[in-house]
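Every protein chain of the complex appears in place save one, which is left out.
Now for subunit A:
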Amino acid sequence: MIQLKSMLNCIDNSGAAIVECAMVIGQKRHASIGDRIVVVVQKQRDAGAAGMAAASGAKVKRGDIRHAVVVRTKQKVTRRDGSCIKFDDNACVLINKSGDPIGSRINGVVGMELRKKKWSRILSMAPSQA
């Protein structure tokens, strides 16, 4: 249940650590796994990681407004076969306007719902899916 002012972890190497949801794109309800949102970067990763991100040329700064895809939610997500999945945190991956991820790698598990929402790029970058 990601809505206005929700704070999410950013789990890619774009340089953002914590972002705040500013808008849910394309729907009037809350966002779930695989939904696109607009976020404001609230906290950058520490200096070393930020330096690395700068080296890769895809750095975001505090206060930047970016698009993101929700990849994990605390709210239970029910699947077609009746099974549910629930994570312990809310997390997202930053993307640009055209839908490509800003970072080059993702650390952490992402939800399988991304496949249904056609975020195969993010799914292939993720180390594990659940």
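Note that in this section a contact is a pair of C-beta atoms (placed from the backbone, for glycine too) under 8 Å apart; a residue touches a chain by one contact, two chains touch by 3 or more; residues count from 1.
Criterion: contacts and distances are computed from a predicted model.
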{"item": "Protein that the absent chain corresponds to, by UniProt name, given \"ER membrane protein complex subunit 4\", \"Translation protein SH3-like domain-containing protein\", \"Ribonuclease P protein subunit RPP14\" or \"RBR-type E3 ubiquitin transferase\"", "value": "\"Translation protein SH3-like domain-containing protein\""}
{"item": "Absent-chain contact - pick from A:Met1, A:Ile25, A:Ile65 or A:Ala130", "value": "A:Ala130"}
{"item": "Hidden partner chain, touching residue among A:Met23, A:Met112 or A:Met125", "value": "A:Met112"}
{"item": "Subunit A residues that touch the omitted chain in the full complex", "value": "72, 76, 81-89, 91, 107-109, 112, 127-130"}
